[in-house]
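Removed from the display is one protein chain of the complex; every other protein chain stays in position.
The chains carry the letters A, B and C, assigned in the order they are written, with residues numbered from 1 in each.
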Amino acid sequence: MVIILKPNPGAAQVESLRKFLEQKGLQTHLSEGSNQTVIGLVGDTSRVDMEMLKALDIIEDVKRIQEPYKDANRKFHPDDTVVTVGDAKIGGGNFAVIAGPCSVETEEQIITVAKAVKAAGAKLLRGGAFKPRTSPYAFQGLRAEGIRLLLEAKKETGLPIVTEIMDLSQLDLFDEVDVIQIGARNMQNFELLRQIGKQNKPVLLKRGLASTYQEWLMSAEYIMASGNRNVILCERGIRTFETQTRNTLDVSAVPVVKHLSHLPIIVDPSHAIGISRYVPPLSMAAVAAGADGLIIEVHNNPACALCDGAQSLTPENFAKLMQKVENLRSVLK
Amino acid sequence: MVIILKPNPGAAQVESLRKFLEQKGLQTHLSEGSNQTVIGLVGDTSRVDMEMLKALDIIEDVKRIQEPYKDANRKFHPDDTVVTVGDAKIGGGNFAVIAGPCSVETEEQIITVAKAVKAAGAKLLRGGAFKPRTSPYAFQGLRAEGIRLLLEAKKETGLPIVTEIMDLSQLDLFDEVDVIQIGARNMQNFELLRQIGKQNKPVLLKRGLASTYQEWLMSAEYIMASGNRNVILCERGIRTFETQTRNTLDVSAVPVVKHLSHLPIIVDPSHAIGISRYVPPLSMAAVAAGADGLIIEVHNNPACALCDGAQSLTPENFAKLMQKVENLRSVLK
Amino acid sequence: MVIILKPNPGAAQVESLRKFLEQKGLQTHLSEGSNQTVIGLVGDTSRVDMEMLKALDIIEDVKRIQEPYKDANRKFHPDDTVVTVGDAKIGGGNFAVIAGPCSVETEEQIITVAKAVKAAGAKLLRGGAFKPRTSPYAFQGLRAEGIRLLLEAKKETGLPIVTEIMDLSQLDLFDEVDVIQIGARNMQNFELLRQIGKQNKPVLLKRGLASTYQEWLMSAEYIMASGNRNVILCERGIRTFETQTRNTLDVSAVPVVKHLSHLPIIVDPSHAIGISRYVPPLSMAAVAAGADGLIIEVHNNPACALCDGAQSLTPENFAKLMQKVENLRSVLK
Partner (left out) sequence: MVIILKPNPGAAQVESLRKFLEQKGLQTHLSEGSNQTVIGLVGDTSRVDMEMLKALDIIEDVKRIQEPYKDANRKFHPDDTVVTVGDAKIGGGNFAVIAGPCSVETEEQIITVAKAVKAAGAKLLRGGAFKPRTSPYAFQGLRAEGIRLLLEAKKETGLPIVTEIMDLSQLDLFDEVDVIQIGARNMQNFELLRQIGKQNKPVLLKRGLASTYQEWLMSAEYIMASGNRNVILCERGIRTFETQTRNTLDVSAVPVVKHLSHLPIIVDPSHAIGISRYVPPLSMAAVAAGADGLIIEVHNNPACALCDGAQSLTPENFAKLMQKVENLRSVLK
């Protein structure tokens, strides 16, 4: 951490600031230039409150040099984390595709789709029971009944299931769910992160619509600091000025976050782009960039999907895509 | 709502789409051009699922003409909503300033600040008991104890209190709180919005960091559709590419949202800019743009604040600002 | 184009608006709903000035249904454009890599790099002679001398050259240049676009830092409307809130722009990410998404490059990447 002082700070004030910092167990290094005086801090700065420092009278600015996350930081945990769910492994060279409908609608629908995606090579089944919708008038999901239907589909196909929790009050319903998804809008719901961190089920943590890599990793840190290390990150598009796509897929997140962290990272091209026609090329891009998996919306009758039909693939198109992804992965090794 | 069809749609398909739409109680108007066929929809389209339509084979795009919110829409409720809290009124020409520390720290601190902001003209007291912090290692607020201290300050000064809820499980603690704040990160926590809408206390709904005006008003609609019409909107800066300020205050939100909705709108310059030096000019800008109030961080010793000290005013500077705001309001009438 | 009228427009005013629009050769379709009156326009609306319409008293909003570009629009030109430069072809299934240093520095440097990238499979040589730099104190390029050195390298290797023009006054120096690059900062320098459109050399049109797909295609339209149809589009990252990467590569631009337009589109991963370590995974992502080519910075001694060294590959790393790209392309066919 580097502290930049305001021009011409008083010597006594500087000395008192250094003492204050050294009492916190940090070493200080002073550089005095003609225009600028700077104090460098050495030691564990992850618990130093930058905002508090910025409020001090003699300080102009504070810049962090070291990342504020520890459990999620590759510097302290160089080996890739591998998350295991049933027979599937994600991370550390292991790749898995999660597929299924946006919303669970009926038993027939979810079982049909589950069988189709399994046949095409998907390792996990996704499906929304609790649905975050912008409008209070839109379909909000089958809720408890949706989870029951997912468990039916799991029984039928053996696929582990991934589904989103929207509020802590729903946690009891997730007992038999294999992977708990935390959606983009809840990425900074810190109470939820903390509580989910106290159980040991794998967590799929989607990146917030306007969250930086660092904020995303800090949210993973919340879960990990509570004890749960089974975190899978999921890039799902960020909000930009472009209006022809639902969001902008930030494919750079894959190599950059893999450099910063040991956690596995997968990509959700369906929500990123919002238009099914573009899901295959973006899936290929994500895999080529090194993603540890994909999560893709598949619906047996996209035109009738109760939500997000626009971005779902048919089972046929999904099977074609899986073949292409397999070919691609064969040349990446 | 306008539906744009793909080039050269089959006549039978178009006819079947029109029937489908008309069964939903909408009138359809067909325009056939040489390059483009368009269907206009007339009627209550707020319950039509655009995503579902976009997934249909013959449809290229769907554009909404009418706003999807009703309870929050000025078109259907032309008169300004006035929210009353104790002696204070907000909206419909009534103006109020909410002030206090970012976090409640000690009884002495909150009572000292409460007295100071009351003396300077503030009508409500703010203070964080539950604090959403990016880092799990940063101070998270005094929680239940923080609310107890706020209630002490209320008893001492008579100022109604405003404080943030972070999770539904905390709701019981908010019994005597006057205004429940929903923070920017929870603006689309739909379960929370729905439940908060079932009680009748005024709600301060902050705009999400990357939320459009329409999404913000849709979140207000969640609360209102559950029965609670006492919603105060609060612009607190949006995320942009600029890095020298914490966020970018979107002052245009004031006149634009006032045109779209009848709800009162106030501005939080402290969180928007994040640097106390700039809070006074931005407060003035917000008032000049027509805001119904301000919410400002004030701390008796900003350099020691446990969080966000960098953006707090001292009581002295706050009092000076209140004087300027009063002068400004006198020429706006 | 759809015109949304303000509530309760006068019948006479509506009639006079329709006459005005019909005199412009457009058909009008009126839909009157209880809340909203809408006029649909059919015909060639690319020359209708939306802003002018929005200023009319009775109009609330205007939405464009059809794209405002014609020459660049795939709807009117369904076949892929193929741009030929020397032996290289770009577009319509043809793929080419452009490589070279950010700036031309010395004859030895440019010739060494040219030979290396040719040996690795690059089809064109890039190198900056005129350099747009944020700071007036940074190296601004060798200018005329830089172009002379590029031509030496072309003579030596046979590689056609691509280099950026910054101002019309430099055009005479580009006589023997094979492809004129228009940089991101000049994407809306309309005088430059218009003049470059009057000559027939291929143009590499980079996307502006904050330009939508539509604005980008409108800039291509400027060049094409002046007569030059040899336009190659280049995605090079957009500006977002993320600060760990120089820009955010918008890989979705590849399939979306290919759907909207028949022009070839290539990707510049070096400028998008700004850090050489991430150039290979992003190059792979771009190719997997369907890009018609890549433009990559290569420098024989990146640590000494006079600008943008941080994002240059060594010739060895470039050769390895070219091998991977070839393998990837073999499975995409």
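Criterion: a residue touches a chain if its C-beta (ideal position, glycine included) is under 8 Å from a C-beta of that chain, and two chains touch if they have at least 3 such contacts.
All values reported here derive from a predicted model rather than from experimental measurement.
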| item | value |
| --- | --- |
| Touching partners, among the displayed chains, of the absent chain | A, B, C |
| Selected residue (touches chain absent from view) among C:46, C:94, C:199 or C:327 | C:46 |
| Sole residue of C:14, C:210, C:319 or C:332 that reaches the chain not shown, by the stated touch rule | C:210 |
| Option touching the unshown chain, where B:24, B:155, B:198 or B:277 are the choices | B:277 |
| Residue ranges of chain B at the interface with the undisplayed chain | 210, 212-214, 238, 240-245, 248-252, 254-256, 259-260, 272-273, 277-278, 281-282, 284-290, 324, 327-328, 330-332 |
| Absent-chain interface as seen on chain C, which is shown | 46-47, 49, 51-52, 54-57, 68, 132-140, 166-169, 185-186, 188-192, 194, 209-210, 215, 218, 221-222, 225-226, 239, 275-276, 302-312 |
| Interface residues of chain A (partner: the chain not displayed) | 2, 4, 7, 27, 29, 31-36, 38, 40, 42-43, 61, 63, 65-66, 75, 239-241, 243 |
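Please note the rule applied: only the chains that are shown with their structure count from here on.
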| item | value |
| --- | --- |
| Identity of the chain that, by mean CA position, is farthest from chain C | B |
| Chain centre separation (chain A, chain C; CA means) in Å | 31 |
| Centre distance in Å when chain B and chain C are each reduced to the mean of their C-alpha atoms | 38 |
| Gap in Å, rounded to a whole number, between the CA centres of chain B and chain A | 26 |
| Residues of chain B engaged with two or more neighbouring chains | 239 |
